[in-house]
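Of the protein chains in this complex, one is absent; all others appear in place.
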Amino acid sequence: MTKPSEIASPKLPFRQRWIPHPSLTGVMILLWVAMANNFSPGGWLLGTCLGLAIPLLTQSIWDTTPKIASYGNVLIYALVVLWDVLVANIEVAWLILFESPRDLRPQWITVPLDLRSREGIAVLAGTVTLTPGTVSCDLSADGRSMLVHCLDARDIEEIIRRIKTRYEARLLRIFR
Amino acid sequence: MTPWVEFVVAALIVIGTVFALVGSIGLVKLPDVMTRLHSPTKATTLGVGALLVASIISFYHWKGKLAINELLITLFLFLTAPVAAQFLARAYLHLHCDSAGDLPATNRPCQWSTFQCACPPDAEDGSAAKP
Amino acid sequence: MELLVALAVGLMTATGVYLLLRKRSFPVILGTMMLTYAVNLFLFSMGRLAVNRPPVIQVGGNGYTDPVPQALVLTAIVISFGTTAVIVTLALRAFLEAATDRVDLAGTTEKDSAES
Amino acid sequence: MRLMLIIAIPFFGALLPMLLARAGRRACAIATGLSTLMALVLLLSHAPVISAGQAFAVSHQWVPQVGMDLALRLDGLGLLMAGLILGIGLLIVIYAYHYLGKDESLGAFFTYLLLFQGSMVGIALADNLLSLLVFWEGTSLASFLLIGFWRHLTEGRQGARMALIVTGGGGLALIAGMLLLGDIAGTMTISELTARREAIQQSSRYPLALLLIAVGCFTKSAQFPFHFWLPQAMAAPTPVSAYLHSATMVKAGVFLLARLWPVLSGTEWWFYTIASMGAVTFLLGSVVALFKDDLKALLAYSTISHLGLMTMLLGLGTEAGLIATLLHLLNHAAFKGALFLTVGIIDHETGSRDLRNLGGLWRILPITGAIALLGLAANAGLPPLGGFLSKEMMLEAVSQVSWWGQPHLLTAIAAIAGTFAVAYSARFFAGAFLGEPGADLETAHGPSWGLVGPAALLVVSALAFGVFAQPLAEPILQTAVRGAMGNGDAPTIHLKLWHGVNLPLILSGVAILGGGILAGTFDGWRSLLKRRLAIEGQRVFRACEWQLVSVSRHVTERFHGGSLANYLTWFLVGVLALGGLSVWPSGLRSGDRQLLPINVLALLLITCLAAACLMTILLHRRRLLSVLMANVVGLITSIGFIYFSAPDLALTQISVEVVTLILILLALYFLPKETVAEASPIQRWRDAALAGLCGAAMFALTWVVLSSDGPTDLANYLIEQSKPAGGGSNVVNVILVDFRGFDTFNEIMVLAISALIIYALLDGAMHGAAADKLDHWEHDIPRSPEKHPAMFISFTRALLPLALLVGVYMFLRGHNQPGGGFVAGLVVTIALIVQYMVSGYQWAAERISIDYHSWIGWGILLAAGTGVASMILGYPFLTNAHEHFDLPYLGSLDISSALVFDLGVLMTVVGAVMLALANLSRLGRRAERAAQKAAEAAKLLDRGE
Partner (left out) sequence: MIAIVIPIGFAGLSLALLLNMIRLVRGPTAVDRILAADTMVINTIALIILYGISQKTTAYFESALLFAMFGFTSTVAYCRFLIRGDIIE
């Protein structure tokens, strides 16, 4: 699917030449086995083939490869987010069900960003959207601050602080 | 299956249903577009998530094998929901908002990207903004 | 349940026909889409209705529904997609060439600037 | 079998000139001449046996259901006719080769000629009424092509059209008549009709059949009142006139009458229809001929009159009449052919054939003059030519019958006609060859042998038939008559020039004398008669034609007004009416099937569906929203598919829907976003009512079907066979790739073709008015400056590998579980499209480079390849071969050729859909580029200010 020219030139060491994104390869294998629900050796074999093939086919779209610093932090972050999502849902559910719309104080807020990496910002935006009463709506043209909409903004500072400390800080540690 | 598992599954089903329902209720109840945007993006993801977990557990007990492939759907939703939400938000901003009036300042020497192109105008290819 | 399916076919047909009778290309295209839905559902229902009897052979499967209409409708869906694509393109090209998307040459074209 | 060849040779020979068109004129001519010659030799090789009274017959079944056989029968009559056709044909080929200009497409001409020849010989030999009709029509068509051969001539085209309409119309009558005849007789075989003569003539339907057949023959043989097309047909190249309109085709009518003579003749009806018309034509033709200045027109009318003569003779119903006819058939072919050829020569050499400019050609074209002299003598019936013989016999035969109770009336008519014949012949010769040559004729030069030769040969034979009647004409005539009588006991014929002084001799003497006087004093009184004799036939025909055209135009404009809505309304009303009628008496009755219980989910869903449908209509002017609503309808449909256990359908439906949506949005970008309201309330209600009716009809239909049980044997068979024969447990997929694999193959073909159509359409939009519009495109909606927000890119990028994984998954499991090549293809396509949408075309196109065309091609090749492979292995096309392996450690593995086929499907789908979408987006990019250029230009201007 990629132009021959797009494939990394052969002087690269073997690993980078044939397994440009090991993490992606791993994910692919796992996903395949999970999706096919086939934990037999055959399943793993096929998964490995795909895990090797697909990154090669699609490597041309990763012109900037995200640098993951520590996978541990990724795990932690994922758990944090999952928990927050749970909470967020309950909160929002409460708001929707038992608050009369009049009492809501919807509000736009601007969150300045220290993150630089595109992936980082993307993940942050996603997190903000999935977590309590906030939806990330836009970035400033230079990508240095994020426009967030709050469903019920009782304390703006608190929200900004949460976003920055709870998520952005962690992401800063993940994407350098 | 054991009553405990059955209870868990039942609970999960109820939770899932409730959240999905809540999302839709919010969609109807909330006053304006942006607030409506909140409810589905959250509630539904969890609703579907809960149901998926329910089905995984139950199938594990019926068929005796773990069918985690259903988790893929949740993965998809978690990946796509924010994008969809932000697309909708941008559409709303673009159609119904005015950068000066009803939006806060960016605290930057530039506007929100919905109102100002990040990429230099002469960039012929639509490739993304490099912040 | 059968009644509801029949109802659905009827509804979609009616919608499709009404849109087909409009004077602009775009509603007509939509009409054909609607009609396609209706016809596909109709063809599908020729195999009668059955709940949870997918024609996928498995040990201890509790009977199967008629696979033939399904196969036919599958082909129908694909082909109608192809034709829809062509119609859409035709409409687009026609509009670009002729500056109007009327599919009704009988009436006057002054109405183009009429109130909407 | 050799009989078949006689017909086959011309027909297959007809291919040669076309193929040899490049090889030059000579090659064409030789090929044509050879095939004619072969046919002729083949024909004559039968002559001895036939002259002994035998007949050859061969028959192949053609359409047995209607008793239509390709039955040929060669008897004396057929021999005479076919001999004339082929013999003269040979001469005509030589003549035409020299006559037609260097720049004319001889290939086409000779092809038409051979086609005509074949059909004509077919008529002569046919022994089955229906196959005869086929050949009959064949001659009409061929003559149409030949008359119109000079396309640049208006009268040529008109003449051709008129000839086709008249003879074709007559052909219709003939068909009816023949069918009637066959029905009366109970057989379609001509040679068997004779035996049933009485039965036929007693039948009450006999007159009708006779009239219809007569009409057919009259039109073909240019009998009054259908004679007018022949002069018009004279616009054809002279060889054609000579061949078709004197020697052969126009004789077909006479021939058919002669053919049916033993069956139909001898009744009052026969006599008064055929003989009367013949007599009238005989007289009219010869009279009008006298007043023609154009030599070809003159000959045309003379031909008409001679045909009238023959028809009249046949009409008499006496043996003498028949004999005279056949003899004249022979003679006339000879001398009239020769005359036409001479006219052709005159035309060719002097460039004119108008008696008013011609004159004194005797000095320039002596040989031609001699030929003409002989030919005209024969035409006038002067001894010692064959024409004299046949004329004598004619007068003899005529003088024996009384018409309308008048014993001498017919004889008188014949005599008068004969007189006029002498007159116009004399006028022809005198006008063309005697007197002083016109000024512009001095340049004329002697013709080449190729032109003179055939004419000479013909006229010599015409002479010979007279002089050597005994040895030459007699046997031919004998054989022909025996064949025509249909039985062995034909009278023995004695031809001699000198019968002693009797009525016919006196009459011809009178005729010659009177003719001479007429011709001599012609100029004196031509003027007063000329006006009277305007030919009405043509005018009537023209008027009818014009009326028809205007009427049909009116009708067309009435119904084909260019309003799609109207067409559909008519169509739908018609369909509803038909459907209603079909169930009218009993009415639809719902069956007694065990129905599924209704649950709240279904109820709510149907409510949603209804709402969505309603909204689609209400919002149909705000196009984007109506599309959205339509999508919701599709969504609910696919839920239905899932609920009613059709997972494959659901998968396909939702994937197709998304692709369609993207397609429509791409198009909508350029189309108006709103539809103006134009339909009046009445119209809307009318449409709504119609729509409601259609919906109700479909509802009723579906309900009736669903509430009654249907056949299940096929389903059961397929389900049982799926695993053993198809090697897959997903029966739907097995049906698609194996049992009905060919359908699927055609389906992807359709997809590929539509993709290519789209490509062509949009590529065409890249220039011309459309491109112009694109280049000056102004956007009718506000657009956000940011094209491709950064964060989306990084998100959706993660989706591509995931989607590909899903695609592979869908593909691999397709044969055993819901999924399959098509869905997988769409999944991949969507994965790519998302990249295109979010990250921008350029970005994606740089990184994902697929040559869509070649994907389509390879896909189809792959799919076809599997099919062919199974054929090579001796199975029917697209038979699925499958194998089940149990690999150590790796678990079980199913491999089946269907997978390869499915891969082909996948590639085709990806290629086709991406091709379509990419090309649609191309328009947008062009508009964008133009807009940017404009903006930059404006900016520069501002700076300039």
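First chain written, first letter: the chains are A, B, C and D, and each begins at residue 1.
Everything below uses one rule, namely that a residue touches a chain if its C-beta (ideal position, glycine included) is under 8 Å from a C-beta of that chain, and two chains touch if they have at least 3 such contacts.
Computed from a prediction, not measured in an experiment: that's the story for all the values here.
J.: For the chain that is not shown, enumerate the shown chains it touches in the whole assembly.
T.: Counted over the whole complex, the chain not pictured touches B, C, D.
J.: From the list C:L41, C:V56 or C:A76, which touches the chain that is not on show?
T.: C:V56
J.: Just one of D:V600, D:I682, D:I872 or D:L940 touches the chain that is missing; which is it?
T.: D:V600
J.: So which bits of chain C touch the chain we can't see?
T.: Chain C touches the chain not shown through residues 51-52, 54, 56.
J.: Residue-wise, where is chain B in contact with the chain that is not depicted?
T.: 3, 6-7, 9-10, 13-14, 16-18, 20-21, 23-25, 27-28, 33, 36-37, 40, 44-45, 47-48, 51-52, 54-55, 58-59, 62, 67, 69-70, 72-73, 76-77, 80, 83-84, 87-88, 90-92, 94-96, 114, 126
J.: Give me the chain D residues in contact with the hidden chain, please.
T.: 599-601, 604-605, 607-608, 611-612, 615, 624-625, 628-629, 631-632, 635, 638-639, 642-643, 647, 650-651, 654-655, 657-658, 661-662, 665-666, 668-669, 779, 781, 783-784, 787, 803, 806, 810, 817-819, 823, 827, 830, 833-834, 836-838, 840-841, 917-918, 920-921, 924-925, 927-928
Simple rule for what comes next: only the chains that are shown with their structure count from here on.
J.: Cα centroid separation between chain B and chain D, in whole Å?
T.: 64
J.: Can you work out the whole-Å distance between the CA centroids of chain C and chain D?
T.: Taking the average C-alpha coordinate of chain C and of chain D, the gap between them is 36 Å.
J.: Provide the list of chain A residues touching at least two other chains, using ranges where the numbers run on.
T.: Chain A, residues with two or more chain partners: 31, 35-36, 118, 121, 125-126, 139, 141, 143.
J.: So which stretches of chain B touch two or more other chains?
T.: Residues 72, 79, 82-83, 86, 90, 113-114, 116-118, 128-129, 131 of chain B each touch two or more of the other chains.
J.: Would you tell me which residues of chain C are touching chain D in their complex?
T.: Its residues touching chain D are 1-30, 33-34, 37-38, 40-42, 44-58, 64-68, 70-71, 73-75, 77-79, 81-86, 88-93, 95-97, 99, 101, 103-107, 111-116.
J.: Provide the residue numbers of chain D that touch chain B in the complex, in ascending order.
T.: 782, 784-793, 795-796, 798-799, 802, 806, 839-843, 846, 929, 932
J.: Along chain A, where are the residues that touch chain B in the complex?
T.: Listed in rising order, the residues are 31, 34-37, 85-86, 88-89, 92-93, 96-97, 101, 104, 106, 108-110, 112, 116, 118, 121, 125-126, 128-130, 133, 135-145, 147, 149, 151.
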